[in-house]
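A single protein chain has been omitted from the complex, and every remaining protein chain is retained in its original position.
Should a chain be cited, it is by its letter among A, B and C, assigned in written order, with residues numbered from 1 in that chain.
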Amino acid sequence: MKKVAFIGLGHMGSPMAQNLIKAGYSLQVYDLVPEAVQSLEQAGALACESALDAAEGAELVITMLPASEHSKSVYLGQADQPGLLAQLTSRPLLIDCSTIAPDVSREIAANAAELGFAMLDAPVSGGTAGAIAGTLTFIVGGEASDLEQALPVLQAMGKNILHAGAAGAGQAAKVCNNMLLAIHMIGTCEALQLGANLGLDPTVLSDIMLKSSGRNWSLELYNPQPGVMENVPASRDYQGGFAVNLMNKDLGLSQEAAQQSHSSTPLGALAKALYQMQAKQGKGSLDFSSIMQLFVTQPTV
Amino acid sequence: MKKVAFIGLGHMGSPMAQNLIKAGYSLQVYDLVPEAVQSLEQAGALACESALDAAEGAELVITMLPASEHSKSVYLGQADQPGLLAQLTSRPLLIDCSTIAPDVSREIAANAAELGFAMLDAPVSGGTAGAIAGTLTFIVGGEASDLEQALPVLQAMGKNILHAGAAGAGQAAKVCNNMLLAIHMIGTCEALQLGANLGLDPTVLSDIMLKSSGRNWSLELYNPQPGVMENVPASRDYQGGFAVNLMNKDLGLSQEAAQQSHSSTPLGALAKALYQMQAKQGKGSLDFSSIMQLFVTQPTV
Amino acid sequence: MKKVAFIGLGHMGSPMAQNLIKAGYSLQVYDLVPEAVQSLEQAGALACESALDAAEGAELVITMLPASEHSKSVYLGQADQPGLLAQLTSRPLLIDCSTIAPDVSREIAANAAELGFAMLDAPVSGGTAGAIAGTLTFIVGGEASDLEQALPVLQAMGKNILHAGAAGAGQAAKVCNNMLLAIHMIGTCEALQLGANLGLDPTVLSDIMLKSSGRNWSLELYNPQPGVMENVPASRDYQGGFAVNLMNKDLGLSQEAAQQSHSSTPLGALAKALYQMQAKQGKGSLDFSSIMQLFVTQPTV
Partner (left out) sequence: MKKVAFIGLGHMGSPMAQNLIKAGYSLQVYDLVPEAVQSLEQAGALACESALDAAEGAELVITMLPASEHSKSVYLGQADQPGLLAQLTSRPLLIDCSTIAPDVSREIAANAAELGFAMLDAPVSGGTAGAIAGTLTFIVGGEASDLEQALPVLQAMGKNILHAGAAGAGQAAKVCNNMLLAIHMIGTCEALQLGANLGLDPTVLSDIMLKSSGRNWSLELYNPQPGVMENVPASRDYQGGFAVNLMNKDLGLSQEAAQQSHSSTPLGALAKALYQMQAKQGKGSLDFSSIMQLFVTQPTV
């Protein structure tokens, strides 16, 4: 399985594709932005003029797109333009690495299956840093046997490949995980600021909570209080990292999923409202740990 | 420092005192409940008739009481009855292991200091199981030199002794930690139930989130979904563990502290409301991971 | 404009159609459920075999359907079946009285306009009681001139006809209103239960808040505390009225709309989570004022 189509060459897709080239795969690439295609061409990929063009003849097709509507459009088509599923003459293994709504993912997979395609949903976490370093985590939905086949390709781009269940399960597990991440990040901010307001040193408090039952990933690897940890966004004015806008999007997916599945998620719903508030304050491009700013004392107007 | 007074012999205090006896300390004990005193007497402690009686002559005084008003009453007295501080002729090191409001703790410590007492606040976590096993965590506020002196005694009852800062800091750090614990416990419940409603296997989803950014103490050691982990309250009908009523009390302390320190804690405030709701549903004596029940589908009435 | 098509004869649509017949309109009706059609036929309507059948030849078409997907399907069609817009040879005025997502409403209206149809969105409030009594409130989106034309027909079914703005504005205003209704209903429950727990008489407290700044529609016309008002659902075991499931649906629409419009609605989001929780407790068919039950003390398990 050496011939791979890669469709969607943005901040994430581009370095992921680069890693596949480095690993010796033969790449056929496409993106709406010509510069993105050219950059991969220079790295050795075959530039294509359309998604179909790229996918035709490949043994494996990877898509890395911004949102549900883009995945739907590429695979299922829209209004007057059929999608890949209807047009492809071959039957490559399809892997959608986009982060999209679980039910859209399942809908695409069901259509694919009907037409004889094997398909995986494989949203990633790890950000652009992980995409460049090839250390992404893939959370995968689909058949175990299809995943087995895709494993070498995924391993060329990531470190952890986790199987969540049947079609759509990768997306479902990711929205659950990211909702929980947002909750403990905000909770960590609240606890650290409460502690500071009570006179505690944030580094000492962080250390105590890490050794106690407050421990969580945000506190351990991503402390939101400037100055407590080096090399985290909080210590560089919340630049870089995982943007508020992206967390806000993922929380939107989690709330959509909660609604469709009749789930009550009070903290998740409130986390969404707070990230939306932070985005509305003009802070959408800051790292998601900047939610700390909602709790810090500002000067009186 | 071998002569220790122990005041407050409830579910936590009693096994803590037992461990001190086992470690070779000579104990003078008091509790309002005669049976509690007798049980320690049989283990070798000297039964006393009042808190003052127990404390007089001891080198170190440990109190383990239910709430702020009890600590205040024992140390500062009430209406027509003076407290330990006013009555003690000697100057033992005082350690209040009760979980109480940080500002009450600071008030008692300030009074103690004025009268020449050294004092530590040292609330614990680890529950009755930790108290029995001698594996409690102590979060300590007060002077480092006083803590150093108290260390052997604390180590006879616990495993982790963490210094949070000056007087009251132990209480402050504990309310921060437990607020964060409540938040990620509820968040974990929401995420697991959302996942289940989306068709995911709770064990698989738990495993994925543990390897991802959703990781937290609740998920790691205290999974709230029945059947995912052995030996946790969720797998024995939420019996044992850390009661909803106790978490509700600690969240009350965190909200009081938030109010006094002008801190905004939206998730913390909501966590308090949800634990209070669970308590009102008649579930106050279940383990705090039973908050899961708020999110599970119940049969139609 | 005497020939009216009425499509969707459920709990709301059926009595609305009856009122049109009483007002002298000539009705052509359709519903998927044959019994619903027969019942209108007996009242003098012309029974039709399809939505198209009913709409063809009418001067005005009214639809009253359960949710976004049904409106979309009827007007825009689906997969292999074209909708009314594509099939109708005449150009009646279209009025969608369904409560659906504002963006779906705008999408349908845009399609209609392109094909030369005038269209209004006119979701109602007032429940089945209002539908029967002909006292509904219509919140209308679309051109003022089209509304003017539709006025007599709407007045035959309702009392208040409110113009919210352009296409989709009726739906938008309704989701805003119902979100606010849910918030003050829950707030009223919290305040009344807090008062009761503080020893206040709920009738006295209700009366005081009605004369003070706590006043709101829920308190005034729909007191959620059993026994305070007669003739409200709270005083008949929360039977009848506006179901938890319907409020939950409307709050879902408000949260979808908030997400699409990048709006932060913390109380609205929490209201949705609490109504979803009440529905999960098996109380979905009770009146929405039964949310009171989340706050009342239950016996200990």
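We adopt the following convention: contacts are C-beta pairs under 8 Å (C-beta built on N, C-alpha and C of every residue); 3 or more make two chains touch, one makes a residue touch a chain.
What you see is a predicted model, and the numbers here were worked out from it, not measured in a lab.
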Legend entry - Sole contact to the chain not displayed, among C:S14, C:Q28, C:S68 or C:S125: C:S125
Inset, instruction - Based on the whole complex, identify which of C:S145, C:S212 or C:N231 touches the chain you can't see. - result: C:S212
Legend entry - Contact partner of the left-out chain, one of B:A109, B:A273 or B:L286: B:A273
Legend entry - Touching residues on subunit C - with respect to the absent chain: 102, 125, 137, 139, 160, 162-166, 168-169, 172-173, 175-181, 183-184, 186-188, 190-195, 197-201, 204-205, 207-209, 211-220, 254, 257-258, 261-268, 270-271, 274, 294-295, 297
Inset, instruction - Touching the hidden chain in the full complex, which residues of subunit B are there? Just list them. - result: 252, 255-256, 258-259, 262-266, 268-270, 272-274, 276-277, 279-280
Legend entry - Positions on subunit A where the hidden chain makes contact: 266, 270, 277, 280-286, 294-301
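Convention: only the chains that are shown with their structure count from here on.
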Inset, instruction - Could you say which chain's mean Cα position falls nearest to the mean Cα position of the entire protein shown? - result: A
Inset, instruction - Using mean C-alpha positions as chain centres, tell me how far subunit A is from subunit B in Å, no decimals. - result: 39
Legend entry - Centre distance in Å when subunit A and subunit C are each reduced to the mean of their C-alpha atoms: 37
Inset, instruction - Indicate the residues of subunit A shared as contacts by at least two other chains. - result: 258, 262-266, 268, 270, 274
